[in-house]
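With one protein chain removed, the remaining protein chains of the complex are shown where they sit.
== subunit A ==
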Amino acid sequence: MRRTLPRLLFASLFVAGVQALLPTITQAASNQQFIPMATYRVGAYASSGIPWWAGEIDYFRYINEVEGGINGVKLVWQECETEWNVDRIVECYERYKGGLDGAPTAFFFTHSTPGSYALMEKGAADRIPLIDGAGGRTESTDGSVFPYAFPLLLNYYGQASVGINYIAEREGGFDKLKGKKIVTVYHDSAYGRETQAPMTLLAQKYGFENIQIPVADPGNEQSGQWRQVRQIKPDWVFLRTWGVSTPVGIKTAARFGIPVDRIIGDVWAGSEADVIPAGPAAKGYQALAPFPGGDGFEIHKRLRQSILDTGKSDLKDRSYFGKVYYNIGLINAAIAVEALRTAQAKFGNRPLNGEEARWGFEHLDIDAARLKASGFEGLLPPLKLSCSDHEGGGAARVQQWDGEKWVLVTDWVQADRATLRPLIEAKSAAYAKEKGITARDCAREQ
């Protein structure tokens, strides 16, 4: 008898698991749009994952509760924990690509550059748009070769370009860049190396000296790198680190006497988690922000009123409200909602499949009026995508850490997308050749 209870428990869990694994009989198609969520609430990246997914869920709840869904189509979602592991992201994608209980899947948030790489071909084969804002595979900006991948807002090349454009602005013009020394301290990984090609190109164009210094993962100890930086005596430092290597980088830079206001952090080195551990050394540190921090935007007022104050928020700790990662979630969710709205205008107000949603993303046009109406003014730049351009905006603001919070110091700084485009096209053409893909003719797409 003693053992009956645990056995019963295991048996019932097992049965439940197997039952859930079996293909469910499709129920009558409801008026619901399904959104799979490959979350990471556990593991090394949980600290960024928890507020991020809370932002997305809160926005979807807001759409459901306040606006009654997207034109009456309610959003439903289901999470699967991935711990940011590629294999678990693939499992989650496969689990939910066909929708849930008759509600179709219109797109998949990968929110992981390795995940985007792994799903690239599967998404194209299954016709599911893969959304990875300010991440993903840079060359998938060229939608003629990558019809189902969307590195929205600002790809890695754009991030390098925005950084340089901001430096030029501070120096007083592009002609002043000549002869300047710009050091990039980067996380030695796929993410960190991604900006080397555009930096080389921009260095040629503007005549500055481009010096790249790698930091090996995880980057707990960077004395060697910053001693080298000290010897170079750079005019500017572009910090492209990730995770623990960012606060360590900022602190070590201070130790070697590099002025912190001359260090510009990358998108993924610009959250609260990156500067608070660095303490006073981070005061004055600037970072690119396609997803600005702050809780004073219009959408935050609306969310506070209808979601937070009514206890419907997914946030356990309300102090994260308006933090950078929370806003990343909000922005990604809002872009997806707007894309579905666009697609509904063509296909009718009903749940959409991946192919229809792709049309929506490719014809997405969020103008200033729409930004104002949706409450995202200042949080999101005007965004217009097309068949050949899966990035859209290509702009970021610059924010500065004042010791307690991020303060936005510029308006939207635009990336020099015309200069970068040939680089992207060369890469996508190489991919098309390797895989035997015939590029779509975007001039004929409507």
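Quick note on the criterion: a residue touches a chain if its C-beta (ideal position, glycine included) is under 8 Å from a C-beta of that chain, and two chains touch if they have at least 3 such contacts; residues count from 1.
FYI, contacts and distances are computed from a predicted model.
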*Protein name (UniProt record) of the chain left out of view, among "Branched-chain amino acid ABC transporter permease", "Homocitrate synthase NifV", "NADH-quinone oxidoreductase subunit J" or "histidine kinase"*: "Branched-chain amino acid ABC transporter permease"
*Of A:Glu65, A:Glu81 or A:Glu425, the residue in touch with the unshown chain*: A:Glu81
*Which residue of A:His111, A:Arg137 or A:Lys323 touches the chain not shown here*: A:Arg137
_So one chain is hidden, and I want to know which residue out of A:Ala106, A:Leu130, A:Ala197 or A:Val248 touches that hidden chain in the complete assembly._
A:Ala197
_Under the stated touch rule, tell me which residues of subunit A contact the chain that is not displayed._
13-14, 16-21, 23, 39, 41-42, 50, 78-81, 86-88, 90-91, 93-95, 97-98, 113-114, 117-118, 120-122, 126, 137-138, 188-191, 193-194, 196-197, 216, 314, 316, 427, 434-436
